[in-house]
Each structure stands twice: as C-alpha cells, then as structure tokens.
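Got a structure for you, written out below as structure tokens; questions coming shortly.
The complex appears here minus one protein chain, its other protein chains still in place.
Naming follows writing order (A, B and C), and every chain is counted from residue 1.
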Amino acid sequence: MQPIVRIQREDFDLAAETGRLREGSRDIGAIVTFSGLCRDEAGTLAALEIEHYPGMAEAEIGRIAEEAASRWPLLGLAALHRYGRILPGENIVLVIAASSHRQAAFEAASFLMDYLKTRAPFWKKQHLRDGSASGWVEARETDEEAAGRW
Amino acid sequence: MQPIVRIQREDFDLAAETGRLREGSRDIGAIVTFSGLCRDEAGTLAALEIEHYPGMAEAEIGRIAEEAASRWPLLGLAALHRYGRILPGENIVLVIAASSHRQAAFEAASFLMDYLKTRAPFWKKQHLRDGSASGWVEARETDEEAAGRW
Amino acid sequence: MTDRAVKLIYFAWVRERIGLAEEHVTLPGGIATVRDLLAWLQARGDGYAEALKVPEAIRVAINQDHVPHGAGLDGAREIALFPPMTGG
Partner (left out) sequence: MTDRAVKLIYFAWVRERIGLAEEHVTLPGGIATVRDLLAWLQARGDGYAEALKVPEAIRVAINQDHVPHGAGLDGAREIALFPPMTGG
C-alpha cells in the first residue's frame, strides 16, 4: 500500500479521490474521509492565503503517512493539501483512509490530521473582508495536545 | 441542525450527500465521512442480503443521530443505510458529520457508527460464491465494546 | 390482567426458524414481561423452541424501541424478536 501525497494549488474532488482508492482493493470494508474547509468566520473572512515549504511539505506528509501505514492495517491512504488563495467554503485538505474495518480507518485518518496540523510546513494568513486587518493564524495549543495523544 | 436519516434499497452518492451538507453552512471547517462497503471476503462472497425492520430502522438511527447532535456541536449530520441485495465493492452505509472543528466531526461520525452497528435493526446474510454455504453474519463482541466506550 | 392482542414480528434467523415473518396473537393473562412472553412462545412448537432456545441471544423491541427482557408488556401493540444486529 503506497500512500498518495499531493500538494497542489488546484481544488480536488472527494468522489474522484475516494473512487481511486476503492478501485485498489475489493477487501475494503471501511473508508473514512476528512475534508478541511475554509470557514467564513461569521462572514468576516475574504480569503485564506496558504504558504507552504515546497519539497518539505510533500516529504513531511509522506513521513506521517508512512507512520500511519505502519501503525494500522490500511488498504489505502491519501493526503492532499492545497496552497495559495482559498475562498470561504473551499477545500483546504483531504485525508482518506481505507481498511477492512472501521476502527483502523477512523484512527488513521484522525492521526494523520493531528500530525499534519502540527508537523506539515503550511501557514495560513487571513485576509479580512473589510480590509481593516489581516494576519497569520496562530497555532492552537489544542492541536499540539491532539497530536500528543497518539 | 436536523439530521438526515434515510433507509433505502438504492445506492447513494458520497459527493452529492456531502455537497448537500456543505451548502447548509459557511461555518463548516471539518467534514468526516464514513463509508461502509461490502467486502468480497477474499473472493468467496457472491452477495450480502440485508434485512431490516422498516419503521424502527429509521426511528432508531434517528434517535442515535439526535444523541450525537446533543453531544457535539454539529453543523450537519447524515446517516444513510441500504437494505436488500448488495454486491462486493458496493456501499452499505454512509455517515457524514460536519462541524467547525475536526474533533467533533471525527467523534460524532465514529459514535454514530458504533451505535448504528449495535442498535440499528439490520441483519446481514452472506451468499457465498460457490453456493456451498451461506448464513447470517454473527454480531462481533468488539462492536459492543466499541459502543461501550462512549 | 385480561387477554391482549399484539402483533409479533420476527427477523433474520428468528424469522427463519419460526417460519413466520409476523403473526397476531392474544397473550393470556399472566404473561407480564418479555421473559414471560419468550417462555410462552417456546411452547408453541418446534420452530419456536429452536428459535428461542437461548433466550439471552434474543433482542426485543416493543413498539419499535429496544427493551430489556425484564420489561413489562403494558401498552405493547407490536413486539419484535430478533438476533443481535449486524448492520453498518
């Protein structure tokens, strides 16, 4: 099972990516997907701008995916992350984990997101609708705690 | 937030169902989907036949969904379950949970599946490819344990 | 306690062993709980005895809601008997 890792400016398609994973095995009993979306922050956000470290972003998510694949009996794993300008309601990240049983799929997807949040080199800048303020999103301590539980 | 519950013979579409939930709110930051698929059991399975208790199936999944909605701050929740003859590789069940943050979406989807497994009135019968044997799938003790952790 | 008319519904291997999907019965006085009902049904024939020989393996719903074997039957219109669920 070779994890799929893609870092791209373009949007991605949940159905197409999930379909690709399903074709890989007839023994898949459970597929968990996580989609991370750009929230509109109660109407105040104009856009997010996502900066990333080309090369390391792919490498780091690849390392996290390999770790997930070594911990759970997975039949498919994909992690896709966008960069550039992203509008409210649009996709930012997609993680898909497939396994024979649901617990492995749930845990692997949740693990991958927790680690991706705290270790993958991406940074979000907010552009506000009224133009009055904008700034870099601060890291949440709860994300560190979430990654610490694995 | 009114949970969507559907029990149907026909297949359902992950992208369409997820899209419907996304339209409901611009404050969704996380969507977790769980797809339960019919495994081919190493090529031995011809089909699953799923029996259900009409009326109670909807009512029970509705109760589980309401419980999930009262425990987590959800912006969308859907649970769809098929009945009738289902072939290897086909969908059996789909759960979607949407929230502002990922932990609520992961936990609600996982909770809903654990309870659905042990409380929703569905029964699976296996039809084997060689016709030599078939029988009712036995309940797994690990499913009871999984439901017990919530 | 007077006689009560109820609809019984069977699913999966309970249905197959009893040989019926549903039936209407009149419960005699003295059948107060789910446990009483299971014992009474076991005496109705070989299929019933076979289906219900391990009572603790049987799940019960009254009016489409799960109940334990100690539950009373007051107000029951529809009583369903079935094996542990295997959906999802």
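Operating definition for what follows: contacts are C-beta pairs under 8 Å (C-beta built on N, C-alpha and C of every residue); 3 or more make two chains touch, one makes a residue touch a chain.
Keep in mind the model is a prediction, meaning the values are calculated, not measured.
Judged over the whole assembly, touch between the missing chain and the shown ones holds for A.
Along chain A, the points of touch with the absent chain fall at residues 36, 50-53, 55-56, 59-60, 81, 92-93, 113, 116-125, 136-139.
By our rule, only the chains that are shown with their structure count from here on.
We define each chain's centre as the mean of its Cα atoms; on that basis chain B and chain C are separated by 27 Å. Separating the centre of chain A from that of chain C, both taken as means of CA atoms, is a distance of 49 Å. The residues of chain A that reach two or more other chains are 102, listed in rising order. In chain C, the positions touching at least two other chains are 88.
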